[in-house]
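Removed from the display is one protein chain of the complex; every other protein chain stays in position.
For subunit A:
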Amino acid sequence: MIQTGLIPNAHNDLVTDASYDFYGLRLATCSLDQRVKVWQLDENTGSWSLEHDWKAHDAAISKVSWAHPEFGTILATASFDRTVKVWEQISSPDLDGTQLNGAGPAASSSSTRWVERAMLVDAKGTVRAVEFAPQHCGLKLATISSDNCLRIYECLEQPSLASWQLEQDIDVLALPTATPGARTVAHTMASATPTQTSAGTDGNSASLVAHALQQQASQNQLQGRPGLGTREADGGWCISWCKDKYWGEVIAAGCGIDGVVKIIQLNSSGRPSTLLSLNPAPAPPAPADPKPANATANANAANGDDASKTFAITSVAWAPSCGRSYHLVATGSRDGHVRIWRVRPPTPGEDLEGDADEVEGKWGASIVGDFDDHKSTVGRVEWNITGTILSSAGNDGRVRLWKMTAGNVWRPAGHISVEQAEEQQGEVDAEMAVEDP
């Protein structure tokens, strides 16, 4: 691994998010300083220069996302000011006086500028994530905010980008953990034990109870920690779209402190449904169910009395499926774990078969990688474009890489640190060939 460059003086305050465009030729950054900056790569020299810089929101910006280029050059930003804004880059041969919000070119040579096309104000909390849908879904975006609502917007007038319809407004925590027909992961993992396969709708209600217990537990926990315990501080709100066309519009969302990522199927016509919940902790034994929690999930159990304690998922990333029959979804959590879930959709056509084996027709998941190397909150996970390398970042000041090796085993593949190296600084510099800004 090597350091290939440095952008000094990127922002005046901490950077909250960065996102490469489709080609990786531009990098959009946003910051606590309420500004968005777009950096451009010089392919010949490998250096980055500031192309645009504008104040985008009235509070810290949490996330920035690029739309697919076939819709134009479009960015969406989410902010703690409870809004999401959609921006478009346009060529500006003449700077006429139309009231376009800010976004003047940073460099005088630039013949383009960014204009605000829409502001989405539905959130009743701070907006923590925004992500454009994969291009085959059309020009859509998803947002999630601290009001625990996942919102899906669709652009109605494509060239103008002015009108965005709130297509779905989903209270993620209120959405049943598993609709009949889908299963929670705890049950899925128990599928090896035949006695557990009877879960069905019972399992569903059981998980609702479990959910209620969990919420209660977390509230208690918060009450027990005065001062620190604002829900916003301990929570995590994250989304990631399924990139695969076949399954329609599916998104993974995590919110609050319940430590669960829900895989949600969005139907433009009907109600959204949870296909699956990714829950690393086993469901606590429901009072109605005398059977002990399944043994297979014990491997992932938090130890002992901590079992009811949950940790927020801070980041979720859905890998491009790239022709695999299964999906890979990675989560980063405040419990310090990076988890790689192998999510298996139902085999097409099996539903028709009916009851031969009830489990076959459902979405299922298992953990194929579970790493606690960060030993502290994991703030971000992200896949490469082929879904073969996962990167994660944690409070330990490191970005770690995870790679699938032959035989389908996930292994660490190095890390990048902002900690001072052991060697003399001079040697480090020499080895790294840092470019001069």
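FYI, a contact is a pair of C-beta atoms (placed from the backbone, for glycine too) under 8 Å apart; a residue touches a chain by one contact, two chains touch by 3 or more; residues count from 1.
As a convention for this text, contacts and distances are computed from a predicted model.
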Protein that the absent chain corresponds to, by UniProt name, given "Nuclear pore complex protein Nup85", "Signal peptidase complex catalytic subunit SEC11", "GPI transamidase component PIG-T" or "Ubiquitin thioesterase": "Nuclear pore complex protein Nup85"
Positions on subunit A contacted by the hidden chain, ascending: 1-20, 22-25, 27, 29, 31-32, 39, 41, 43, 48, 59-60, 69-73, 80, 90-91, 111, 135, 158-159, 230, 232-233, 320-326, 376-377, 379-380, 382-386, 388-389, 391, 393-399, 401, 404-408, 412-422, 425, 428-429, 432, 434
